[in-house]
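Below: one structure in structure tokens.
On to subunit A.
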Amino acid sequence: MEKTETIAENARAGFEPRIVAFVCNWCTYAGADLAGTSRLQYAPNVRILKLPCTGRIDPLLVLKAFEGGADAVLVSGCHPGDCHYTSGNYHARRRWSVFGKLLAFAGIDGRRLYFSWVSAAEGQKFADLINSITKEVRSAGPFDPVNPARRRT
Partner candidate 1 sequence: MSIVDAIRADAAGLLQTGRAKLVLGYRNRQGRRAPILLADAAGADQLVYDAECRQNLAAYLRKPEVRQQFPVAVVAGPPVMRSLVMLSAESQIPAGAVTVLAVGENEYHGALDLAATAQLLREKYADPAPDEELLRRVREVAAMSEEERAAFWTEQFSKCTRCHACRSACPGCYCQWCISKRNVPQWISTADLSHGTFAWNITRAFHHAGRCTLCGACEAACPQGLPLMLLNACVAECVEKEFGHRTGYDLEEKPLIGSWRPEDDDGFVR
Partner candidate 2 sequence: MNIYKPVVMRLLEAREEAPDVRTFRLEFLDAAARSDFFSRYRVGQFGLYGVPGAGESTFCVASPPTRQEYIECTFRKNGRVTQALQDREAGQCITFRGPYGNCFPMDSWRGKDILFVAGGIALPPVRSVIWNVLDRRSDFGAVTIVYGARTAADLVYKDELEQWGARPDVNLMLTVDPGGQTPEWKGKVDFVPNLLKALPAAANSVAVVCGPPIMIKLSLPVLRERGFSTADIYTTLENRMKCGVGKCGRCNVGPMYVCKDGPVFTAKQLETLPQADM
């Protein structure tokens, strides 16, 4: 597991990506919780927002995150079959597939929008996921002023 940087060290590197993570309450949030209780360190750049299920994570939330200036958005929930509400993640999967391609077509592509399955037991996977996404976004650089969804007033 590679050494994670603290905020102080990041600041010297200059660009600090702001990543918004919409996660489902039953699996990924529990996984993130497990990462915390297992003392796993992961990049502090992520802001985690808990929703009942990936089925409830609306594309409007993703647009609102980019509008507010997110450098990247992660949407994560239970593996197919594990959903507390049986089929929330199946619906979400179709929605992500179409919405992801539409946003990519409009200028918000794979280095800005990430989807993942993280179960309640995968604390390690969650920590690694956040670290790798942070690294990718840092190399991609700030999303402003390219971000087409950004509020400019």
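We adopt the following convention: a contact is a pair of C-beta atoms (placed from the backbone, for glycine too) under 8 Å apart; a residue touches a chain by one contact, two chains touch by 3 or more; residues count from 1.
If you want to know what made the cut, all candidates are chains of the complex that A comes from, given by their letters.
Since we're looking at a predicted model, the values are computed, not measured.
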| item | value |
| --- | --- |
| Numbered candidate touching subunit A, per complex, among 1 or 2 | 1 |
| Candidate 1-touching residues of subunit A, taken from the complex the two chains share | 59-60, 63-64, 67, 80, 87, 90-91, 93-103, 105-109, 111-112, 114-117, 129, 146-153 |
